[in-house]
Structure formats: C-alpha cells, structure tokens
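Encoded as structure tokens, here's the structure I'll be asking about.
For this view, one protein chain was removed and the others were kept in their places.
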Amino acid sequence: MTMSDDTRLAMQGTIEALTSGDGSEPVVVNLGPQHPSTHGVFRLKVTLDGEIVQDAEMRIGYLHRSMEKLAEERTYTQNIPFTDRIDYLAAMSNNLAYCLAAEELLGVEVPPRANAIRVMFAELQRVASHAMANGTFINDCGAWHTPLFHMFRDRERVLDMFEMTCGARLTTNYMRIGGVAFDLPDELLPTLEQFLADMPENIANYEALLLENEILHARARGIGVISPEMAINSSLSGPVLRATGVPWDLRKANPYCGYEDYEFDVPVGEQGDCFDRFLVRMAEVKESLKILRQVVDTLPDGPWLADVPLHARPDPGESYARVESPRGELGFYLVSDGGPAPYRFHCRPPSLINLTALKEMSIGGTLADAIVTLGSIDIVVGEIDR
Amino acid sequence: MSDFGFHLAFWSLAAMTLGGASMIMISRNLIHAVIWLVMSMLGVAGLYLTLSADFIAVVQVLIYVGAISVLMLFAIMLTPRAERDNSQNMKTGGPAALVVILVMISTLWVAIDTDWGAVREAALTEQARLIGESLIKHYILPFEIGAVLLTAALVGAIALARQDDEDAAVHASSLQAELEGDASVDPVDVVDPPIPSDGEAGS
Amino acid sequence: MTDFAGLTSVLGSTLGAWYDFRDLNNLQRLITEWIADWGPDWLASIIAGVLGTLGILGVIGPTLLILIWVERKVIARFQQRYGPNRVGPKGLLQPVADAVKLILKEQLAPRAADKLIFFLPPVLIFVPGVLIWGVLPFGPRMSVADLNVGVLFLLAVSGTTVLVIFMAGWSSNNKYALFGAMRAVAMSISYEVPMVLALLTLVVFSGTMSINGIVEWQQQEDVIFILLFPLSAIAFFFAASAELNRTPADISEAESEIVAGYHTEYSGMRFGLFYAVELGNTLVVSAFIATFFLGGWWLWGLDQWVPSWIILLAKTGAVYFLLIWTRGTLPRLRVDQLMSFCWKALVPATLLFVVVAFVERTLLISEGWDTTVALPIMAVFNIALTLGAIMLFARVSRPAALRRPARIRMAGTEIGGLRAARQVASRTEEPQFQVGGD
Partner (left out) sequence: MIIGLEHYLVLGALLFCIGFFIALSKKNAIGVLIGVELMLNAVNLTLIAFSRFGSAEVALSTQVFVVFIIAVAAAEVAVGLALALVVYRNRQTISVDRTTLLKG
C-alpha cells in the first residue's frame, strides 16, 4: 500500500516534469469556427506548447454579410434594420449610433422626449448586454450555465420591455432619424419601475454569489492582463479599456442625447485583468440603473419624432457619430453624395478592435486562460464581421 | 473451484497473456503495443487470482494497468509521431532470436524436468495483513531500502526529465524569435504588461 | 432490487422456507443450492454470478435513466428553469426519448481514426463501471464479492478507467479529444494519491481493508468516519469528483475549452454509453462515499427495521445531491490549479491525517484507551485539526495575484487618457468597491 503510494509519487514527479518540459512539438489547435465558446462563428488559431499558448491568431470573416456595401444601395431609413444585425446583442445602441450619424448629416434636431427615450433604451440595452456578457464569461470560466441563466432573467425582462415598445426583442429597429419610431406604451413605465425596484436585489445576489467565489478569482485574477498604455495604443474602448484604469467613457467625454444632464459615474478597474472587466461591467449595470431612474423621473412630454422626410437627401458631406455601446466606442461614418443612399457607410465596431488585444493578452497563459480572456472581452461576431 | 472452471480460467488467461505479449512483438504502433501490454498484464493478474494471490493480483492491476502503462503512454505522447514506430527491429535480430531460443529451451527444460516437490496446501488467507506484517517485521531493511530506492527514483526521474531553467529560457526565446519572425519594429513604445510569473499563475 | 426481493419471498414460500428479504444473499444461496441438487457445482457458481451481474445491471440501468432526469431537473431548479417536462409525466420519460434518439443516430467515425481502438472504449469503459459495483456492500453480507482487499480492488478497478479514456481520446485523432485524454490521465494519476491516502486513513484506523469490514467497524464503534476524519472525507469527495470529471474539476471534458474532451468524436449511442457510465460512476462513487464515511448500510440501529440497502440508497442520494449541487454552482479550475491543489493541498492534508490515524490507532490498541471516551475526544480533536488545516491552506496557498483585492474606483470628474487614469489611481480615499484579497 505505502509502496504503491510512493511509486505513484515517483511517477507523478516524472509526469509533471514531462508535461512541463519541451519534449513535445507545438500543437496548433483551431478553436472554432465551430466551438462552444467562440460566441459565434469565429476562429482562434492557437499554437500550444503543452497547455501554454505561444501564439494566437484570429481568423475572422465567417459571418461577413457585406453590410457596409449593401447599405450603399438603401436609403438612410432603410439602413436602420442593418444596424440591428451588426451587434445583435445591443441593437438599440447600434440604431442610436447610426441615427446620430444620419442626423448629423441631415442636420436634424431631435425632440427632448426622443432623446430621453433613446437614453432609456440605450441604458436598458446596456443592462441586457452586460447580463449576457457576464453570464457567458462565467460560463467560459466553466460554470455549468447557472450564473448565465440567473442573469438571463434580467435580460429577459429588458427584452420584454423592448417587445412591449417596438414589437421586437432582439432586432429592435426602434430608433429613427430624428427620434424614435413609437412613443412609449402605457404599460412600459410601470414595468420599468418594477424592474428598477427589483434589480438592486438581483445585483446584490450576484455579488454575494459570485464576487467572493474563490474559483472565479483563481480563474480570472491576473489573467489576460493588459496595461493602460497598451490598451490605449491598441485603441481599445469600453469595459476592456476601463478595466485597465483609464476613465474613458463617451457618455462623459463626448456626451450625446443629453447624457450630460444625468448624474452617473464611470467605474474603472485597476489591474486590467479579466476579473476587473467583469467587475467593471457589474458596476456599470448599477450606474445604468441610476441613469434609468433619472430618465424615468425627468421624462419630458412632447413629440418623439422630428419631421424628417422618409427619403431624405442630405447635402454632400460626411459625418461621424459615436456612442458608448456596451462593448465600447461604436461609431458610424457616413458619406453622402447628395443621393438618397449613403455613398459610404462604415462602422467602427468595438468588438473587432477590442479583439485585436486578445493575442497580447493570451500569449503566455494557458489554453483555458485564453478562453476566459476571450469571454471577458465580450465579442459579438456579427459586429466583427458585419 | 471445480476443475472445469479452473481449466477454463487458466487456459483463457494463458492465451490472453501470451497472445498479448506476442502482439507486442508484431504490432507496428507503439501505442498499440502498450495496449497489448495492458492485456497481457491483465492476464497475469488473472493468473495470480487462479493462484489465490488476490492481494498481488489487485496490486498488479493497480500498478501496471493503472500506473505504468499510463506512464508509458504519457512518455510516448511526449515524443513526436515519428518515434512511435515499433516496427523497426535491431539488425542483430538473428543472434537475439538464437539466444532467446536457447534461453527458452533451457528454462523450459528446467521447468519441466525438475521435480519441484510441489505441495498443494491451503492458500494463504488474509494475505494483505500477512504481507504487511512481514514487511515491517522480517523484511524491514529491504522495505526501507525499497523506500529509499523509490525516493531516489522520484528525485532522479524529476532531475532527468526536468529541463534546466537556462535551457528553458533559451528555448523560449528561440521560439519567440521564431514566432515573431523578423518584425523588429515594435509598434508601441510602452512598458510590458505584467505577465504573471509561474508562481502567481499557478494554484 | 425490489423485484428480486419479491421473487425471493415467493420462491421462499413455495419452498417452505422463509428467506429474509432484507438480505439478498439468501437468494443467491437459494439458487446455488437448487442448482447443486441436480447440476455440477461450477454451473451453480456461474449461474449465480451471471444472476448477480444481471441483478446489478438491472438496477443500474433504470436507476441511470431516473438519475439523468433527477440531475437535469435539479440543475434546472438551480437555474430557475423547469427542466424536462414534456415527455411523460413530469418529463420522466425524457431520458428514454434521449436514449432512443441516441440509438437512432448515425455512428460516425473519423476517417483517420484508429478504428479498432476507436470502437473498443465505449464497450470497455463499462467493465470497470460494472466491476466496481461488485464490492459495494448493500447490507451486512450483501455484496457480490466481499474481498478482504476490497479497498485496493476499488482503487485498482477505478484506475483502469483512465486507460480506456486515453484510448478513446487518442484513437479519435482529434486534438480536442487528445487534450481531453491527456488531461484526464494527468488528473486521474494525481488525484488517485489523495484518494488512496484518504482511504488509507480509514484502513489504518479500522484495521481492515474489507469494505464491509469498514462499515462493520463503524457500526461496532457507533461512529461514522466523517466525524472522525472530516478532512479525509472532504479530500475524498473532491478527489472523487475530480476523477469523475465533474465541475469544478471537469477539465477533461471542459466544454468551453476542448468541446467535449475525449469523447468529442463519438456520436450516437457510443456517446450515450460514455454518458451512462459517467453517471453510473457518479452514483457508485456516491455510494462508496456513503459507505466509507457515512456508515453505509448502517444507521444507528435503524438497519434493524429498514432494509439495509434502502438506508444505503438514501445516503447515496444525499451524497449524489451534493455532487449535483457542486456541479450546478462552481466554475471550473484550470489544469495547473487542479494539479497544484492536489499536490500542495490534498496530498499533505491527507498524509497528515494518515499519521493522525496511526497515532490514534496506537493509542486505542497499544495504550488500551477506552473507545467510548477516546473516540469523541479524537473526533473533536480531528475536526479542530481539519478546520485549522483548511484555514491554514486558505491563508498560505493564495497566489500573489489573489492577495491584493480587486478594486473598482469611480472616475468622478476625471475623464481622459493616461493622465486621468493616474489621477484616479492615485486617489487616496477608499475605492468604492473592493472584493477579495487577504
């Protein structure tokens, strides 16, 4: 008995030495395009020595739908549904960014009620998207879907509100050039009140259940670290940037839709690791709820849509509008040649640019770390490939 | 146990043992060879059972099947594919066969011709207890030496298989150079992000 | 089981003898005696063996189907869902529907797979899975084989599973599968050590390697081992869940990393067999945890009134629920973290308790301490030692990255690039939000 234990110890020593050594040649593993944790059709080609990532190469384009080119054949209003499908987890933010760009091009003044409603839905979208991001992040850490399903409850309620308002849950197509498509339905505000009343308790629950979880700490702390300098140089944005400690939020830095009127704070992390990204998202949800509270309290009356012709023909020129989407700086660049359709339609997708840091973050870690890092960046492949 | 059952067990286990061993000889793939080895060892464990040595049989399965074969597979996996070829034989196969045949003839002759004076007493019961007791009573010195040997093997195996840190660093840097190619221009002039050292990343 | 009990009583009454349904061994004796009347004795033992195996399979099969349903339902409840509720009453037939689907699915094999070794594992993996049941005592004399090296047998047989897993992973010729297999091999070799050491504690203390002997020792001394050696129980529980590939240690089939690990390439019922054996192993390991640490079929005299195997099943169910609970709750550890947890925490801790057990056993035997007084004292001492060891581990083992807390500050008015970042970071007041750290 003792013998066999000693023997096993001896063997384990060998095995540990063997597995840490270089006896093996590097292995190239394709994570994706069909893989449970690539969040869509996206291929991460990692070169592994044992379990250590030596190189990571992103192969994108599997979900390319040629949106930017297609948009050149459609009128400005017809392009709004395309933006839903760019970042399908934050359709409202995409609608908003595009409409802001188009409004700048057309010189449209947006009524105050429309602005308030836009802020409301952009923040609701942030809550929903962060719920999804944090849930799938913990899933990538290996939890058996439980946190994901808990967070899905919140997302579900947000999507119900979307459905109530515009009839669609995912691809909302709600914003219009000059405002929003419909006024708020009567039942929305009570539902939202209830949601705002329930959320603090839910968030407190998540914090109690997740934040002190030793395994989550072990998996996410000190993993996928990126320095603030590197983050800025890679032009990262959103929670990934803020987790490194850089307080950059477009809602503060370049306010739109009247964000300057609302009181909220920008949470920033310290280490720039996966756990900080997770925490920043958790804190941002709380800030979003603060904004939502203020929006509901100060919701102005009045028209919700400015008078904009359906087939507007802006003067030749260009415009760029950017919003703080749940994933970071989402910008739309439009060029008009005076026709009814944009001459050029370009999107600055935060997912794609945040993803470029993945290689930097994951080299030197293990395969499992790379997956967790990928999850913490919170990509949407529809946005990467467009 | 009745004669028929005993015969059935012995002959099938003998076939399993020798068949597995012969398959090692002819299998071309080293991993197949290890799996045949496992079959052969399971046969031997069964034969121990027919000899009423249940403790040894269980230890055989535990060590050989559960540990040694797995260790061999591990070692095979750590060498590249080209080295997993078991089909190549030494050029000295002819003389080796001759020697083996001589050994076989002599051992078989000794085994069959000698009058062993076999007695068939009742088998030992509670072997685990008896072996344990005799290990720490009569055989305490060999037992301790065995323990020292195993410790030495443990240290030795680690020392052998471990790569020196210097080597590892050189290896890593060469790999890094390989991966980076000749991209000498670093696009960003920033301090490196703190990469957690092994100690921090571990555990 | 219950069918057998009914059969026993029916047969018993027809033969004019009363066979106690609490002890299924009587059935075997009945059959062997009956066959010995007219046939050779080897036939009797073979038929008894076959019947025993069929009995075990007959219990495992339906139990597995129910277990799948239970596990899915319980996990669904953890996740605020309903779980399967469409097929049959309360969704009870869902596993049957799944099995039918799996059987009808096409059995694919990769072209480059090593065909023979690829086809064998789904079958081979059943062998240890069924063999382990053979030494599980359902009652005082109710195990297929009450070996006097039962503990070793258990370890040896469970150790062979890893070879089958390796065969499956290697022969698939798939990198995910190979990674899963290699991880499974490394894990199972590592975690067998604390498992062995945890069981060694019990073997040293009770002085027997027979599994039934360990239960009888607990019955005799009126104590269950989890009270005497709680750390061994915890270590065994964790090591077992690691060997079973369940979260937080399911790295060998980590879905988010390597798809399905060693059985990535198996489709249809071949995958179903792996799945079934995994569940069956979970059940049998729960039963062994109940046997070793919770007194098995014995429960302070209740076993006089209730059939012993029902007590065992109840305890097994409790342990199984614990396994489902951990699975539904915890994220997964990384490979190196699991390894270092095993070698730096579990092995020293279980080793410590082997020494403790040895000393306490010496006190009981050589010094002749009275067990009724000594055992409670030892239990209290060991529980205190366990708590101390766990706290020490929690303090010492934390890697540096976890020692500092993770902090979230609010940017306030500073918005901008690096300079703003430095200003925010250099603020001296307490951060708004702080978590973790020592």
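Order as written gives the chain letters A, B and C; numbering starts at 1 within each chain.
Operating definition for what follows: contacts are C-beta pairs under 8 Å (C-beta built on N, C-alpha and C of every residue); 3 or more make two chains touch, one makes a residue touch a chain.
Note that this is a predicted model, so its numbers are computed, not measured.
Student: May I ask you to list the residues on chain B that touch the chain which is not drawn?
Tutor: Listed in rising order, the touching residues are 3, 6-7, 10, 14, 17-18, 21-22, 24-25, 30, 33-34, 37, 40-41, 44, 47-48, 51-53, 55-56, 59-60, 63-64, 67-68, 71-72, 74-76, 78-79, 83, 85-86, 88-93, 96-97, 99-101, 103-104, 107-108, 111-112, 116, 118-121, 123-124, 127, 130-131, 134-135, 139, 142, 146, 149-150, 152-154, 156-158, 160-161, 163.
Note that in this section only the chains that are shown with their structure count from here on.
Student: Among the chains here, which has the CA centroid at the largest distance from chain B's centroid?
Tutor: A
Student: Of every pair of chains, which is linked by the largest number of C-beta contacts?
Tutor: Ranked by C-beta contact count, first place goes to A-C.
Student: I'd like the most central chain, judged by C-alpha centroids against the all-protein C-alpha centroid.
Tutor: Per-chain C-alpha centroids ranked by distance to the global centroid put C first.
Student: Between chain A and chain B, what's the gap in Å when you average each chain's C-alpha atoms?
Tutor: So the centre of chain A lies 52 Å away from the centre of chain B.
Student: Two or more other chains touching the same residue: where does that happen in chain B?
Tutor: Only 59, 62, 67, 71, 74, 77, 128, 196, 200-201, 203 qualify.
Student: Give the residues of chain A that touch two or more other chains, as numbers and ranges in rising order.
Tutor: Expected reply: 1, 4, 8-9, 11, 15-16, 19, 218, 222, 229, 366, 369.
Student: For a test of understanding, state which residues of chain C touch chain A in their complex under the given definition.
Tutor: Its residues touching chain A are 75, 78-81, 152, 175-176, 179, 186, 189-190, 192-193, 196-197, 200, 203, 247-248, 250-251, 254-259, 327-337, 339, 343, 399, 401-402, 406-412, 414-418, 420-421, 424-425, 431-433, 435-436.
Student: What residues of chain B sit close enough to touch chain C in their complex?
Tutor: Counting only chain B, the residues touching chain C are 1-2, 4-5, 29, 31-32, 35, 38, 54-55, 58-59, 61-62, 65-67, 69-71, 73-74, 77, 125-128, 196, 199-203.
Student: Under the touch definition given earlier, write down the residues of chain C that touch chain B in their complex.
Tutor: Touch residues, chain C against chain B: 40-42, 45-46, 114, 117, 147-149, 152-153, 155-157, 159-160, 162-163, 166-167, 170, 178, 182, 185-186, 189, 192, 209, 336-337, 340-341, 344, 397-401.
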